[in-house]
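Have a look at the structure below, then the notes.
Omission of a single protein chain aside, the complex is shown with its protein chains in their original locations.
Residue numbering begins at 1 within each chain, and the chains themselves are lettered A, B and C in the order written.
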Amino acid sequence: MADSCKYKRRLAWLLLFVALALLPLGVNNYVQFVINTMLVYCLAALGFNIVIGYLGQLAFANAAFFGIGAYAAGLAMARLDLAFPLALAVSAIAGGLAGGLVGMPALRVRGYYLAIVTLAFGELMRWFYVHADGITYGAGGFSPPPPTWFGAPLNETGKYYVFLAVLALGVAATQHLLKSRIGRAFVAIRNNEPAAASLGIAVARSKVVAFAWSGLIVGLAGGLYALLNGRISPDTFGLAQMLMHFAIVMIGGLGSLLGSILGAVLLTGAPELLRNFPGLEEIVFSLLLMVVLFFMPRGLGGLIADRIPAVRERLYRE
Amino acid sequence: MLQVENMTVRFAGLSAVSDLSFQVSPGEIFTMMGPNGAGKTTAFNAITGFVRPASGTVSYKGVSLLGRSPDQIAGMGIRRTFQNNGILREMTVLENVLTGLELAIPHTFWRTVAGLPGARRAERRAVAQAREMLARMGIADLAERNAGDLSFGQQRLVEISRALVAGAELIMLDEPAVGLSPSDRHHLAGVLRGLAESGIAVVLVEHVQDLVMAVSDRILVLNYGKCLAEGAPDAVRNNQAVLEAYLGHE
Amino acid sequence: MKRSTLSGLLAAVAIAAMPLAGQAADTTGVTADTIRIGMFGPLTGPTAIGSLPLLGATAIYRHVNETGGINGRKLEVLVEDDACDPNKTIAATKKLMSQDKVFMIHGGWCSGTVMAIKPELQRHPEFPYMVLGAASTAISTPVQANIFHPVATTATVARSMVDFALSKPGAKRIAIISHSDEWGKSHIEPALAELKARGLEPVETAYLERGSTDATSQLLRLRAAKPDAVLAILYPPELTIYLRDANKYGIKAPTVTTQGVSLEDMVKRVGNPAATRELYVFYPLSRTLDDAGFKKWKDIYTAAHPKDPVETLSFMGMTGALAVVEALKRAGPDLTREKFMAELDKLRDFDPGIQSGPLTFTPQDHAGIKLGKMIYMKDGKPTIVSAYPAGG
Partner (left out) sequence: MLAQLIVSGIAVGCVYALIALGMTILFRSTTVVNFCHGEFFMLGAFAVLVPLQTLGWSYGWCLVFSLGLLFAVGMAVERGLMRPLQSAPHISLAMMTVALSYLFKGISRFFYGREVVALPPLMAGDPVFFGEVVLLPQDMLIMGLVLLVVVAFFVFFQKTEIGKVVEAASQTPRGAFLSGINVPLLRNLMWGVGAAMGALAGILIAPNTLVYPDMGGHMLVRGFAAMTLGGFGSLPGAVVGGIVLGVFENLAGGYLSSALVDITAYLVIIIVLLIRPQGLLGWRRDRG
């Protein structure tokens, strides 16, 4: 890698970092809330992409992991009175366990069957939230105590920095994972499972690891969601949430980190822009999806990677 | 090195391979020949753990391979290629070869996730090793190309370099010459001879007569899963049974 | 028809927002000649029926603007659609509060969405919020200084339903069929409390999920319990199924239901008069729609929204709007949020003749309406009744 290219890349990261750090100064509370929502969905899309993009498994368990993370964090704060960083840790662990749990049966079931069984798992979790009101406060949902940072309540700007930090950590960790033998194993399994096995990749174990890591990241995103809204209710984690994640990943680009982030930003921002045209959101949403499916099969991430080779994501570290 | 005794593989009653025995020693090129459906690939899959033999034993350096999963067998230094689509199409050539090093990179999950220097160094070493392998096979310039876009010949070379990069001692090639141009075939013959000379045991499944005759140390002819004849190339070529079954009556 | 509603609504906003230019709005949403009011409700989505109360409220504000405004100021109404999705509601309120900088918010049809913004309102105790139509008791209990609840709460409705059911001579065996969501729970709990106070227990409690198409198993359990009266805490689609199946399986007990449905609409949907003969609906208004005393409000409504249906729900938002207007008038020309809320806290037995009972806000109790009556079809004509009619 020529020095100038490395220098340019470093500069780009630095500029981006400074811009993001100063951003809260120029926006009001509402726009800040929308940006915080974007950060949450970036993390969720990133986690989802690991299973559906890199590993290539048609698993629709994302809304379930998102819900498990949100409930884990919310209940940790409401029931166990944990501080929000600990609650986020709990949501990540819960998500990871759920991911591993879903990963096991995913070995036996493939393709459409996996899609439907994971959708059913999501709806089952939603039913559990409604009917286990002893633990989960039931159908109405609940509001965990507002997060505090050394006593002072965390306002939107405070949340922004927390979310940004968590997202950065998530992206970095996932980046390290994907640019290693583990990430290559995921993509190899997607490409050709027998060939992967013949190269020494323990296919079953890698799949469960992929699901667990995806669960962990999406669970963490669920935890952030609990902080973002301060309100957790069962209906949020139903089929609609799942289809939203699916659309973000498809528009962003399967198997593309950058794509997941772009997809999340676009699909969280669009409804806000359509605020004064109620009812149009769905139609715009579907036309956007169709355009991507016809003209950009590899989504935004794929499009950019084709145009600018330097941005292409490699599965190794130079 | 590789010991196969009375191996039988059955698919729903039909025995694709019956009572097959052979052995391969280091530095030797051993070729299995036979018409389509003779059971060549089934024998391959049985040895590399994709299919479970009904009876007989398969051992490598004295250790039995029965019951081991394909990735465990690969871990013991046995690498194979596939008949048509063994290549990882949507990955680059370099990434393909790096996947061959899967077991050679020491790693722990959490150290990799944290991106600790130890893990990074191991990865960098692997990349260097892979680039060096590509150079040795003469396809270093294809490193960044998507493996799926290459020609058959180039894909073969990538598969072979992927198999060798982790230092395999036994390499099994399933019809590598299919679809290659004569010059590619010639180049392939040279590569195979090079492997044998460096002490690697090569098991070949192949039709293409000129390659088989030019390269093989010993040949085994399979017909309907049974061993028809085994021996040096010339002996096999004039063997009556082979002529009848394989080439039809002269 | 829908397209017209949207344009009607946006037109109402446009008329109210004439002096938009003006100088930068005061941080509290009040300028020399305008008071900016933010509203939200389900204009789209499965519960879009909840946009009717919103139309009712905007009709009142439009009428006020046309008759000279308040202390020389016109009302500027900004409407946001939340489709009863808590996440959209949170985004909408943040937009109204920090981007549009409204003086106050008047909105919310689904209880879940109002509960979702309660934490946000707790963080801004100085910001006044008037509930539009959401009825859950948990909104205004425990009391929060800046949340005013001008609608009969689920507790009031549940108590009235139980009292009405028990007013049937010899009625002891009460059964309940309800949704298992927040709305359902916030009716069941006060109903159980009221029954327990009377030393009674429900003979059967069955759950019917939103969107189900068949209630056979629930009906058979209810029939086996031989109830004297059934409390049906269901939204219109599921209540239709219940009424039709109850008639099919021969459950003769009267059905008492909440203000979430309107009687005329239910009779139309079920289509079989025999099935809706013993249907008693909690009625949030003081008079039936065709009553002479109601003409004034109907004119205001149709003036603002000529092409929209006139139903019970259309008037549910009006009481809250009138309370806001009254408090704004009393707060006088140099209007501040503190003064406005103080005036609201002083509102005693405010009765413009729309809602079922007088509206009273005290600093300790912001659940303004305590009374409610029932309405049922008496030989084809909706009739208000407070106890179980003898004829029955």
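Everything below uses one rule, namely that a residue touches a chain if its C-beta (ideal position, glycine included) is under 8 Å from a C-beta of that chain, and two chains touch if they have at least 3 such contacts.
All values derive from a computational prediction rather than experimental measurement.
For the chain that was dropped from the view, give me its touching partners among the shown chains.
So, spelled out: the chain left out of view touches A, C.
Considering the whole complex, which of C:K101, C:H124, C:R173 or C:R269 touches the chain not shown?
C:R269
Would you mind spotting which of A:L20, A:A89 or A:V109 touches the chain that isn't drawn?
Residue touching the absent chain, from the options given: A:V109.
Please identify which residue in A:L101, A:V117 or A:L154 touches the non-displayed chain.
A:V117
Can you work out which residue in C:G72, C:P142, C:P169 or C:G211 touches the chain that's missing from view?
From the options C:G72, C:P142, C:P169 or C:G211, the contact with the absent chain belongs to C:G211.
Given the full complex, what residues of chain C touch the hidden partner chain?
1-3, 5, 43-46, 48-49, 51-52, 180, 206-209, 211-214, 216-218, 220-221, 224, 236-237, 240-241, 244, 247-250, 268-272, 274, 309
Residue-wise, where is chain A in contact with the chain that is not depicted?
Residue positions of chain A that touch the missing chain: 52, 58, 105, 108-117, 119-121, 123-124, 127, 131, 239, 243, 246-247, 250, 254, 279-283, 285-287, 289-290, 293-294, 297.
Note that in this section only the chains that are shown with their structure count from here on.
Graph of touching chains, which shape: line, ring, star, complete, other?
Shape = line; chains linked end to end, path left open.
State which chain is most central when centres are taken as means of Cα atoms.
Chain nearest the centroid of all protein C-alpha atoms: A.
Quick one: which pair of chains has the most contacts?
By contact count, the leading interface is A-B.
Indicate the whole-number Å distance between the mean C-alpha point of chain A and the mean C-alpha point of chain C.
Here chain A and chain C have centroids separated by 38 Å.
Per the centroid of Cα atoms for each chain, what is the distance between chain A and chain B, given in Å?
40
Scan chain A for residues touching two or more other chains and write them down.
Correct list: empty.
Contact residues on chain B for chain A in the complex?
Residue list for chain B touching chain A: 48, 50, 69-71, 74-75, 79-80, 82, 85-92, 94-95, 98-103, 105, 107, 109, 112-115, 119-120, 123-124, 126-127, 162, 166.
Can you list the residues on chain A that touch chain B in the complex?
Residues in contact with chain B: 172-173, 175-177, 179-182, 184-185, 187-188, 190-192, 194-203, 209, 314-318.
Under the definition above, what is the set of chain A residues touching chain C in their complex?
Interface residues on chain A, with respect to chain C: 28-31, 33-34, 37, 130-131, 133, 138-141, 143, 146, 153, 156, 229-231, 233, 235-236, 271-272, 275, 278-279.
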